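Notes for the one structure printed next.
Note that one protein chain of the assembly has been removed; the remaining protein chains are unaltered in position.
And now, chain A:
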Amino acid sequence: MSFNDRLTASYSGGRGPLFGLAFRTALLTLLTLGIYRFWAKTRIRKYIWSSIRLGGDTLEYTGTGLEKFLGFLVAVVVLAVYLGLVQLVLFYFGLHFVVEPQTEAEILMQMSVFYLSFFALVPLMLFARYRARRYMLARTRFRGIRFGMDKAAWGYVWRAIGHGILTFLSLGLLLPRQTFWLEKYKTDRSHYGDTRFVQGGKWTALYPAMRGYFLGFALLVASIVYIAMSRLGSADRIAVAQFLPLGLLAVFGFGFVYYRVHSFRYLTAQKTLAGAVGFLALPRTGRVLGIYIVGALVVGLIVSFIFGVIGGVFAVSVAAAENGATPGAGSIVIIAALYLVALAMLGALALVFIIQPVIAHFTETMTVLNPAALDAVRQRAHDAGADAEGFADALDLGAAV
């Protein structure tokens, strides 16, 4: 085995074609009252998958809008029954613990207890997340060979809940443990053709990726100590305290992206395809943050310009109405339509200026070691895909892509 042979991936998608595709399909989604969204997402995925190249060959997305639509129907029925019954029964038994509240705190607590049925959805959300990943892999091919994932969603659900509780109780200190073991669970059940992915490494190696969080925590402690110890007047203290949340948000935001990027680097470097093919990922925190910030600015500018134009049209029509012309339902309908179109455009712009560049960056910093070993991989059987991500779509977990 030689990891000296390496092949770096590339991304060939363009802004114009993707925007055209995303905007056209978003308009069709509006016209069909949302039904076309399954086809829209499928077509956008086909475009993005076919833009990811390795050694001249591209990924292929083979999902269909129709199967997503049917999967969604199944998920809606299951969720409607589950949600209805669980909410009703939980509430009914909750009623037996109600006592007359005496203080405001008790009133607030009792009101919030009735929203706890939200937690009944958590296992389904985790289930949906695993199944969505399985569906995506089952519908991805490279050189004609299917990826795939084992049917093991419920095992993922209880592990994810357990790790989530541990991370919460440890105030986030065990986050690397959660990240590592959940990723290992998913990776060890993923395949390319007949060959299994293996997640190596150890969870403690993810602590360096937590640097941003630790920095944020140190900053928080330092500022509290500074405010408490310094001989600032109370007015100055309040001024400092007002800037603190903003600064912390920035540091923890950076910490979040830093952790995502660097845990991805480590976990990818420790993955192999049955020990024969290795990977190297070198995405950069600064680049990812830069894409988000610049992208958000560009999208914000374009959208505010468009909304400005709509506002102008509205102002003109109002002025016309005041001049004695009939205001008419027509102009209101036109403005509402323009508003919806602008929203559709917002989604397409975010895809082109934020999501696609991030995917491109992660692709272009990805290297495959010993790609020659791929030739030995054989085809795997078709996976019916069960709900075709229907649960993720119904629970709004589906990302833009």
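Here, a contact is a pair of C-beta atoms (placed from the backbone, for glycine too) under 8 Å apart; a residue touches a chain by one contact, two chains touch by 3 or more; residues count from 1.
Note that in this section contacts and distances are computed from a predicted model.
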What protein name does the UniProt record of the undisplayed chain give, "Amino acid ABC transporter permease", "Nickel-dependent hydrogenase large subunit", "M48 family metallopeptidase" or "Cytochrome c"?
"M48 family metallopeptidase"
Any idea which of A:L70, A:A152 or A:A205 touches the chain not displayed?
A:L70
Quick one: which of A:T204, A:S304 or A:Q379 touches the chain that's been left out?
A:Q379
Chain A positions in touch with the non-displayed chain are 12-14, 17-18, 21, 26, 29-30, 33-34, 37, 43-44, 46-48, 50-51, 56-58, 60, 62-64, 66-67, 69-70, 72-74, 76-77, 79-81, 83-85, 87-88, 91-92, 95-96, 98-101, 104, 107, 110-111, 114, 117, 139, 142-146, 192-193, 340, 343-344, 347, 374-379, 382, 385, 393-396, 398
